[in-house]
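The excerpt is restricted to a subset of chains, each kept in its original location.
Think of it as A and B in the order they're written, each chain with its own count starting at 1.
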């Protein structure tokens, strides 16, 4: 590997996934294609691109253009992703993906699991 | 969300993926199930568990036990994952997964792409 390529490697960004999400994504109803799509969107957002087309997603995944269109629709419908209208400083409107719905749903899941654990523990103590 | 749960969230580990890998995994012949499996293995290694069974992998993925067995075999056969015998300080043998083959293959891919780019550039200059 040449030096300039190595520097490119060393100065690249890292996309981070919380270990808890990796452990529990299937409980949110996500499959591997959907989680990977969310990571690609996160990676685009990190680079300052808040929007990507199904075509751009398809170029990075093993899915076709049509499959990516369906997948994005399903994620929005399932409230794990949102597509919002924003305007930049010059007033120009643009669309922006946000992963906030994912985090809201994930908080609810963790809350629910915590609740079940404490109920289970108190019923054990009572029993 | 309760405070103790929030602290658990804040002190959790993050699993990191190099942005370049996210961009080029399909060129390594990886699909989304396989890349996610590698991330799960990375996450286990981060936690100090260098080995996981197909059953443990299956519990975190949308795949069955059998599908995970096949997937792990394929990754090893494709030289993107290795399973090595190691011995701990007391001499007890154990098996350990390593993602080193993935990184070696990825270096080769990046080298090849760099080579193609420079050839393309020099043929453009010559043409």
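Simple rule for what comes next: a contact is a pair of C-beta atoms (placed from the backbone, for glycine too) under 8 Å apart; a residue touches a chain by one contact, two chains touch by 3 or more.
The structure displayed is predicted, hence computed values, not measured ones.
The complex is built from one repeated protein sequence; 2 chains are visible, and the structure file as a whole lists 4 copies.
Throughout what follows, only the chains that are shown with their structure count from here on.
Between chain A and chain B, the centres computed from C-alpha atoms are 19 Å apart. Within the complex formed with chain A, the chain B residues making contact are 1-2, 5, 8-9, 12-20, 22-23, 26, 31-33, 35-36, 39-40, 43, 46-47, 60-62, 107, 110-111, 114.
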